[in-house]
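With one protein chain held back, the other chains of the complex are shown just where they sit.
Letters are used for the chains, namely A and B, taken in the order the chains are written, and counting of residues starts over at 1 for each.
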Amino acid sequence: MSPDDSLNKISVPSAPITPWRMYVIFTVFAVGFIYIFCGLFYRQLIQSQDLIDQANSQSEVIVWRPPARGKIMDRNGRTLVENRVRWSVKANLLSLEGEIDKEYRTLVKAEKDKEDNLKINYENLHQQARVNVLNRWLKKIWFVIDESNQKKSPSDKKKVKFLANSPEREVNASALAKHMRETRILKFTLISDLTFPELRNQISDEEADRSIARFIEQFPVDGPITIESDMIRSYPFGSLACHTLGYVKDSNQLPPNFDANFEISFKKLSKSKYTGKVGAEGVEQTYDYALKGISGWERWTKTSAGYKRELLESYPSQTGSESMLSLDVNIQQAAEKALGSIKDSVGNPLPGAAIMMDVNSGEILAIVSQPNYNPNRLASKVTSKYYDEIQEQGGWMNRATQGLYAPGSTFKIITAIAGMRSGKIDYDDILECGPVLRVGNHDFPEHEPYGFGQVDVEKMLAISCNVWNYRVGLMVGPDLLAQEARRFGLDQTLLKTNPAVSGSENPNAYELPSPARRMIIPDSNYKERIGQGNWTGGDTVITAIGQGFILTTPLHMACFASSLARGETRTTPTIFHDPTRIPYHQDSRPIGLNRNQLNAIREGMIRCVTEGTARSIQIPGFQFAAKTGTAEYYKSGQKAHLAWIIGYAPAKNPQVAFAVLVEGQLDTNTWGGLTAGPVAQAMIKEWLNSKNSPSDE
Amino acid sequence: MSIPWAWFSLILATYPWLFVADLLSSTLASSGLNYFITGATLIAPCRRLKRWQAVLFAGCVGFMFEAYRPIPNGTVAISLITIAIILGNYRSYLRTTLATTQAAVVVNALAALIWFSAAAYSSEAQTDIYNSIYQAAIQATLSGIMGLLVIIPLSTTQNWIMDLIGVPSAHDLL
Partner (left out) sequence: MNNHQKGAKASYIALIVFVLIWISGANALHRFTKETFAEFQAPALQIASKGSDLSRYWELKSRSNEELISASRDLARINAALELRLHSIDDIRRENTRLRENARYTSNSEFLTVVARVISRDTSSWWQKIIIRKGRNDGIRPGSPVVFSDKVIGRVSAVHLNISEVDLVTSPTFRCTAFLVGDEKRRIVYVKGDAANSLSPGRAKITGIPIDYNPPTGQPIKVLTTGLGGVFPSGLILGEVDGSIRMSTDDNYKVADLNPAKDLNMIEEVSVLVPQYPTANEILLAPSEKIKLEEFR
C-alpha cells in the first residue's frame, strides 16, 4: 500500500471504522481520564492538608524574638548586670529592591560592555549591587552621625575623630551574603550599636549618646533605613568583677525551655535562624539556664523573595530570672582599686587575685582577678581583636579560682598546726633558730641574716621564721604535713554547686566555670610518682615553708583563713547570696587543737599585724589577724616573687576572711606584707565602712 | 480672557473657595478633619470646558491641594485628572441640578478617600487599622456633605465666569 492510498482512505468520511480500534482508543482515553481523576481526587481530598501545609511553609516563616536576660545584683541589691537598650541602624532590603535593581542593571551593562568578558556571574553582580547601594546609604548615615561634618573649628573635628576608626564605615560584604542566605527575613544591620561600645573607653556616655541623637534627629524618618532597638547586656560597673560575672556571646542555639505547643503547631514552617546570646564565663555561663529566659516568636508571611510581609501572630518572650550574688560592690571596688594600683616598672598592673569572704556563711564578698576585661566591650559582638588583646594580657584567667600558686609562708600556719597536732611540738616550745639550717648537704637560709634566735609558735607567725618551720617540718615529716594540708581541703575543688542556693535544676557542677582541680599537696611518694627521684629532707623543709611542689589557689587560702577563724577545717565558699542560709560547711571538723594551741596561732597572726611582717597595714583602733607570705616562683626561667597575705578580721569574733596574691615580675620588688598587704587593708577598711553604714542594716 | 485660557480664569475664580475652605479647616485642627471641597470644584468645569481644559484645571487643583501636604507626589492630581476625564466623557448625564449635586457628593467623597489612603500608605506611622477606617469614613462623609453644600454656589460662580468668557453652555456642547 502506497502512502497516497492510505491518505485517500482516511479522507473518505464514510469509510467503516473497525470497532476494535475504537475500543482501544476508548480504553486508552478511559484509563487516562481515570488516572487524571484519581490523581485529582487524591490531591484534592487526601493530600490537601499536606499541600496546604506545604504552601504555608513556603509562604510563612517563624522569626524568633530572643528574650532579655535576667538581672544580676550584689548582696545589697545593687545592679551588677542589666540590659540596656541598644540602638542599631538597619536597612530594609525589601524597600531598597528598586534601587538595588537599578544598580544591578548598571553593573550588568558595564560588564557586558567589556568585550573580553564572556561569562558574567550574575549572582556576584547582584551581590555587588546590594553592597554598592548599602554603601551609598552608609555614607549618608555616617555623614549625619559624624559631628565633624557640621562643625567648623578644627578643634571640634578632632573630638569626634574616634568615629573614623569604626569598622562599620563600610558594608561587610560577607556578612551581607550570610544575611541573604540565612536571615533575609530580617532587616540587615548596618551599624550594630550606635553607642560604639568598642570605643567606649575613649568617649564619655554623653558622646556615645550623641550619635544616636544625631541619627534620630537628622536622618530622614521615612525610608529604607530605620533605627531599631533591642536589649543588650550591660555591666554598669564596667570591668568590675568581670571574672565572676562573665560576659555574653552570640548563640544560634534556641533556648530549650521553650513553649511546649510550639513544636507541634508549627513543625513544618520554616524558621529564621535564631540569633540570641549565651553566657560565657562567670555566672553568666554557670547560671545561664536561669538567666536566659524563654524565647518568643512571630509568625510572618513572606514575599517570594523571602522578605517578611505581614505579621500573623506573635508570642512574647519572657525575661530570664534574676540572680543575687554574695558580692558587695563597695568591697569589690576597693579591692580592685587597691590591686590595680600595684604596678610593674612600666606601669602595667601586676597580675593578682584578692578574695574576701564571710567567715560564717562562706559567702564571697569580693573576688578579684587581675588583669581583667570589660564585658561591655564584648556584649554587642565579641571582636577577635579585643579577644586576642585580653588573651595576650592573660585576662581570661580567673586567678582567684583557677590560678595555681605556691602558698609560701602562709602555709607556715599549717606546718605549725601539723607540729602541734602530731605532738612533736607544743604552743610554748621554743626552738633555737639560727641564720641557716643544713639539711643533707644544702644550707636552707633564714630571710634574716642573723637568724631569730629563740622562737615559739606565736613569734614564728609574727616574724615568719623559716628555720623554725624547717625544723618542725623535718620533725613532722612530709606525709603528716600533706595530711594536714588535705584536712584543710587545700586539694579539694571548690565552688561546687549547692542545689539549695542556685536551684536544683542547675546543670553545672560548679558555681564559677572550671575552678582549679589540679592542686598539688606533695607527700613522700609524690616525687616518685612524677618521676623525679626520691623524696629528700630538702623537699620536706621547702614544703614546710609552702614552696617546692605545693600548689593551691587564692580561694583555697581564703577558705583556709575562714576555717581557721571559726576554729574548723573546711569552709564551703559560695558566690550566691541567701540571707536565709543556714551556714553549712561540707566535711568541716573542729580544728583539733587545744585552746592554748589555737590561741598561740591566733595571737601569732595578730602580732604579725601589730609588730610583724604585716605591720605596715595596721588599721588604728582595729585589730585583725594576718599571715604574709613571699614565695619564689620561676617566670621564664628566672626567679620572681609571689606576694601573699591571708587573714581574718576582726581578730576577736571574726566576721570576714581574706586572701590576696600578687604575681611579682622579674623587675619588681614584691613582698607579702608590703605588696599584698595594702589590698587586704583596703578590703577590711571598706568592709568596716559598709558595716558601719546604715545601708547594711 | 479668551476661551483657551478659560481653565486658568476658572482656577482664579475657584481658588478663593479652596482657600477659604483651607483657612476654615484650621478650626477643625484638633479633630484632624479637613473641609475638603477640591473634588466638588471639578463638576461645573467638566460639564462645559473642553476635555483638555478640564484636565488642566483638575491637575492644577490637585497639585494645589498637595502643595503643602505630605501626600505622595501627584496622587491627588492624577486621581482628579482621571475623574475629570471620566466626568467629561459622561457629561451628557450631568445636565440636571440633581445630577450635578449627586456627582459633587460622590466625587468629593471619593477624592477625599483617595488622599486619605495615599497619605496613609506613604506614612511611616503605625495606626490601628479600624481607627484609620473610621477616620477615613468620617472624612469622606464630611467631604460628601461639603460637596452637597457648596456645589450650587460654587458651580454658580464657575458658570458665571464661563459665561463671561463665552464658554458654550453644557447644552450647546452636545
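Definition applied: contacts are C-beta pairs under 8 Å (C-beta built on N, C-alpha and C of every residue); 3 or more make two chains touch, one makes a residue touch a chain.
What you are looking at is a predicted structure, and each value in this text was computed from that prediction instead of being measured.
Contact with the omitted chain, checked across A:94, A:108, A:231 or A:674, is made by A:231. Only one of the listed residues, A:210, A:556 or A:627, touches the absent chain: A:210. Touching residues on chain B toward the chain that is not drawn are 15, 19, 22-23, 25-26, 28-34, 51, 55, 60, 63-64, 66-70, 73-74, 78, 81-82, 85, 88-89, 116, 119-120, 123-128, 131-132, 134-135, 138-139.
Residues touching the missing chain, restricted to chain A, are 65, 67-68, 79, 82-85, 87, 139-140, 143-144, 146-147, 149-153, 155-156, 164, 205-206, 209-210, 212-214, 216-222, 227, 229-231, 296, 316-317, 319 (touch as defined at the top).
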